[in-house]
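The other protein chains are all here in position, but one chain of the complex has been omitted.
Then we have subunit A:
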Amino acid sequence: MKKYIVPLSICISLAMLLIIGFDLAKSFKYNTKEKPVVYMIVKSSKPSEGFEFWEIVKMGADVAATELDVDVIFTGPEDETQVEEQIRLIRDAIKQKPTAIVLAATDYKKLREVGQEVISNKITLITIDSQVDVDTDHSFIGTDNIGASKTIAKELAGMIDNKGRVAVMSYVYGTSTSIEREAGFREVLKEYPDIDVIEETWYSNGSIDIAYEKTKEILKKYPDTKAIFGANEICIVGIGRAIEEFGLKDEVVVVGFDSNEEIVSRIESGIIDKIVVQKPFNMGYQGIKEAIKIANREKKPEIIDTGAVLIDKSNLYTPENQKLLFSFENK
């Protein structure tokens, strides 16, 4: 048997090597196939009461994360005016070398530099809701803000019989969405000779109280205001509170973007007349999906319109709209 020891040991060691090699290859495969990490940096991560938009975005992102087996880190400044804080958060995220960063930019221009940094670090950049001014092509998932604001402007014109003074309240100066919404709205109403849109734009700066105060300011300055346009949830809530307080629900038409329970309740009571509701859940969900697809080079960047729905008293409670208007998280 002695003379077989050599071939035997060769055979056994070969087999061992193969098994160990296979194990190693397998563990390597797992290492490289580690869960991708995606940062989702939104405008506001600790929303004030009633400001649900970003929470729903997060819900959508979470669903996509489970579906795709991705780690999603959801973060953002406390409110949407804190541009510098958001830039800092993006820089922190870059350091972690994530697969992708999904960004809702608080400022179109100011975030240009940090946006370029994301791209130059070979991290996939996806924007949702609000775009950022970077040179490279990237996917944007959000509402067609210009289109939606044009639609609501046309609706508004009909409601005020194509004449009268209209005021515009936006939220943060410089954010792409606010620029687009305002632009689309003003553009349509220019074509109505009897409608006078006030040149000045008021800004809520992410605070319901400011929006409320500014509304009172508008109503004092222009008592003949026929309609007010609120460019986002916070503006609408503030406007709604002021109109209710002044008892002007029949005199002033209120239209705008986004909803929450308070807004729904004011639609029911006729204070707020028509709103455009976006699909934040879809932004979150599709934002993550798109990020993974682009990172895996499965498709080319593109602009995805998540769509928007016009809501008024008549269609508040259809099953589809219930889901859009009321989140489940109201325990």
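Heads up, the rule we're going with is that contacts are C-beta pairs under 8 Å (C-beta built on N, C-alpha and C of every residue); 3 or more make two chains touch, one makes a residue touch a chain; residues count from 1.
Assume contacts and distances are computed from a predicted model.
The chain absent from the displayed complex carries the UniProt protein name "histidine kinase", chosen from "FtsX-like permease family protein", "Glycine cleavage system H protein", "histidine kinase" or "Quinol:cytochrome c oxidoreductase membrane protein". Although one chain is not displayed, subunit A still touches it through residues 4, 7-8, 11-12, 14-15, 18-19, 22-23, 26, 59-60, 63, 66-67, 69, 261-262, 264-265, 268, 279, 281-282, 285-286, 306-307, 316-317, 319-320, 322-326, 328, 330-331.
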